[in-house]
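In this view, the complex is presented without one of its protein chains, the others remaining in place.
Our next item is chain A:
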Amino acid sequence: MPEARWDVIVIGGGVVGCAVTRRFALAGAKTLLLERGRDILSGASKANSAILHTGFDAPPGSLEVACMQAGYKEYLDIHARLNLPMLKTAALVVAWTEEQLAQLDGIVSKAHENGVDDARQISRKDLLSREDGLSKTALGAVEVPREYVIDPWSAPLAYLKQAVRAGAGYQFDTEIKSGAFDGEYWHLDTGQQRFSGRLVINCTGTNGDNIEHICRKPGFEIRPRKGQFLVYDKSASALINSIILPVPTATTKGVVLTKTIFGNLLLGPTAEEQQDRNVATVEREMLEGLIATGTEMLPGLAGHSVTATYAGLRPATQFKDYQISAEPGKNWIGVNGIRSTGLTAALGIAAFVEKLCSETYSDIADFRPAPIPDWPVMPVLAEHGKRAYQQGDGTEIVCHCERVTRGEIEAALDESDVPARSLGGLRRRTRVMMGRCNGFYCSARVAELTQGRISPPLAGHKKDQT
């Protein structure tokens, strides 16, 4: 069989890779996404705070703030067509000490400098009347009205689904290890399989510098920064109305309290430098520290139970700004160092990369005529939306904590664009087993429903396998 030749090969299926794939597919490029995990979102993009940021506190004039604001705008433009949810919560940057209170002024001016004109300082009284669950030790806040909460998993999936409908390909379980450029085409290699494409876009997150080496000496070094989180039971989410953000100071990092789109309350993250690129563990002391901080800010948290704990690795570098650049003459674009704002910025980054491509490689950028975009309609997973069980999809609820029906599970396994092929993929597409019981009630049933459909399986290891 002759080897397929792609216009564009995107390495890495995080939110950035998915958005880039979408952008190029919609532009008419024959685009392939390669991901080493069993599903998209195997890196930083599966474990973040899920906030759609305005960029109010990003470094003014940076590429980051430009991409965030472009990404923010495009998300607002397209989310309804993709049926992606959004909670218009607003954010409050809360000062807990005099030192922090003194900084609020500066936060407002920086926000205004970044074009977030509606950011403004509010008094302690206004703060506590809006957030009566907060500890009375709060001193004041900056209100940022257009900070929102989104679904961090459905968004990138929708991007890739739309790309697939526009003709893009994807392959999971595919780790690119090396590559060679023949002057016209890149030939990327996994050791078992080769992929050829004219342009390579490196979106490999915490692996970014290693993959850059295939083409060039990277001008940066990845320094993963871990963030640990606690997800509280849905019962806790009514304790706050807005996203509660910390005032960053030299002495404290502070943590975020936010509702999730799924109706939980999220507390975190920590910020810890580490060497390992792939392993993000949770640690009891850090979790207990978060609980202590969270309960200090929001006393009502005590008594609510913890549904989940998780950690994510920010693909940070020694630099503050994103590291996005094209290598002239080598048909390679590196999209790196998208450390802590990539969910927001992804669509903006994709547009920037497309522009970079047409500026640098005008010969490649002359793609086929773009297809008419088809808009996949994502299933409703948001707590405030009308869920399948409420509509009555003719099937029973399987996961009681998250109220996931058998119909939803089967749809995620059966759908043709990007079906779930792993438990993680199924969980992110449906919320099954994501609830407070961690699968006490439904995991055996889910094992039955997914038999032969997901890898690794939930059960049924043969005795002779060790």
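Here is the rule we go by: a residue touches a chain if its C-beta (ideal position, glycine included) is under 8 Å from a C-beta of that chain, and two chains touch if they have at least 3 such contacts; residues count from 1.
Everything that follows uses one rule, which is that contacts and distances are computed from a predicted model.
In the listed set "Pyridine nucleotide-disulfide oxidoreductase", "C-type cytochrome", "Xanthine dehydrogenase family protein subunit M" or "Phenylalanine--tRNA ligase alpha subunit", the entry agreeing with the UniProt name of the missing subunit chain is "Pyridine nucleotide-disulfide oxidoreductase".
Checked against the full complex, the one of A:172, A:310 or A:361 touching the unshown chain is A:310. One of A:221, A:288 or A:414 touches the chain omitted from the figure, and that residue is A:288. Contact between chain A and the absent chain runs through residues 38, 231, 234-235, 278-284, 287-288, 302-310, 389-397, 400-401, 403, 422-423, 436-441, 443-445, 447-448, 451, 456, 458-461, 463, 465-466.
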